[in-house]
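Here the complex is missing one protein chain, while the rest keep their positions.
Right after this comes chain A.
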Amino acid sequence: MIHSLFLVNSSGDIFLEKHWKSVVSRSVCDYFFEAQERASEPENVPPVIPTPHHYLISVLRHRIYFVAVIQSEVPPLFVIEFLHRVVDTFQDYFGLCTEAAIKDNVVVVYELLEEMLDNGFPLATESNILKELIKPPTILRTVVNTITGSTNVGEQLPTGQLSVVPWRRTGVKYTNNEAYFDVVEEIDAIIDKSGSTITAEIQGVIDACVKLTGMPDLTLSFMNPRLLDDVSFHPCVRFKRWEAERILSFIPPDGNFRLLSYHVSSQNLVAIPVYVKHNITFREGSSQGRFELTLGPKQTMGKAVESVLVSSQLPRGVLNANLNASQGTYTFDPVTKLLTWDVGKINPQKLPSLKGSMSLQAGASKPDENPTIIIQFKIQQMAISGLKVNRLDMYGEKYKPFKGIKYMTKAGKFQVRT
């Protein structure tokens, strides 16, 4: 299984290594660096690189490459999924997973890695178990540790590893018992030049933050469960119950977790909440190009479209852009040719627009590609698919918890071709 792990930062330095079996020399990463050099973009490094004696499987997260070294046949997704789990754990522990954060917490990092893999095979990857074994660093604890010389290793025996519900700690206590659920839907769409939809689909997740005392057993039911076409669950969800009754029944993990992710069936027409009018032209022989962009809301069911951000990768020939934004601010990076326009909230009475000219390299011929426009936005208090939670019930505990459900719609991979 996994032999070693190397962490490589964006400038190509190995800043952390961990070996679970025998030591694999750092030089094995040279093959990785070679592949990195060959790839034009950081994300184009192939995830699996064969070398004469090993195989390197890497993932790129937060501009850090996590390079795992393996020696024999193992499903590549097994390693990739595990590496992502490692990153998620770091994020969970340190707030963010940057090189600085890892270096600051190097002891905890090694402790975590040691517990997560045993002889290269995953051992404890549930965040609840890990947190029992190794306490996440807090400022107070760090200070105390520095003074007293103690570490973050848990004082209690990690009984979670033994329980039938490994994702939940035992003996959880809260004074305020609360359970919050966020239904977040993302619209992935490709809109073509004329404004018609080429493909659009809705992907949703239900993220939960559950802080309940004891061993609560929750059930969550929907008004319209038929909308959910394809679902994937946190291991805590009882699959049989879902199959039979379309009800989510589960003993929740403690804290934040993703309960469910789903895909809304493709038969339903997807409402596209914004439209874009654009006119981007380059004229042959002239060193000027026109740029016009107008955004407007549509099918938003009366909700406001907020946090709108437009970005577009302009052709290489563009030297500069002189634009005028009716609302918000725009920036153009002349090196990467990336145009971003932070629009903010769309006011239906006064539609935001960005107009002006682009200057092109003198003498260069007209670029034959038109840029793609990528749009991000948020709509609060609405799930665009119309999914509604019916009720949330708790069994197994006596107290009355505080329950809350929030809906939100976001743009996923939302692209407009011009």
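The working rule: a contact is a pair of C-beta atoms (placed from the backbone, for glycine too) under 8 Å apart; a residue touches a chain by one contact, two chains touch by 3 or more; residues count from 1.
Note that in this section contacts and distances are computed from a predicted model.
> Tell me the UniProt protein name of the chain this structure doesn't show, selecting from "Aspartate aminotransferase", "DNA polymerase delta subunit 4", "AP-3 complex subunit beta" or "Exosome complex component RRP46".
The chain we cannot see is recorded in UniProt as "AP-3 complex subunit beta".
> Can you say which of A:P235, A:P334, A:P348 or A:G396 touches the chain missing from this structure?
Only one of A:P235, A:P334, A:P348 or A:G396 touches the chain omitted from view, namely A:P235.
> Which of A:N9, A:Q71, A:S221 or A:T294 touches the chain that is not shown?
Reading the full complex, the residue touching the unseen chain is A:Q71.
> For the full complex, which residue in A:T213, A:S261 or A:S307 touches the chain that was left out?
A:S261
> One chain is left out of this view; which of A:R63, A:R246 or A:K413 touches it in the full complex?
Touching the chain that is not displayed is residue A:K413.
> Given the full complex, what residues of chain A touch the hidden partner chain?
Against the left-out chain, chain A lists 1, 19, 21-23, 40-41, 43-44, 46-48, 50, 52, 55, 58-61, 70-78, 80-82, 84, 110-111, 114, 118-119, 121-123, 125, 153, 155-159, 161-162, 166, 188, 190, 192, 198-199, 201, 203, 229-235, 239, 243, 258, 261, 263, 266, 313, 315-316, 365, 368-370, 372, 374, 413, 415, 417.
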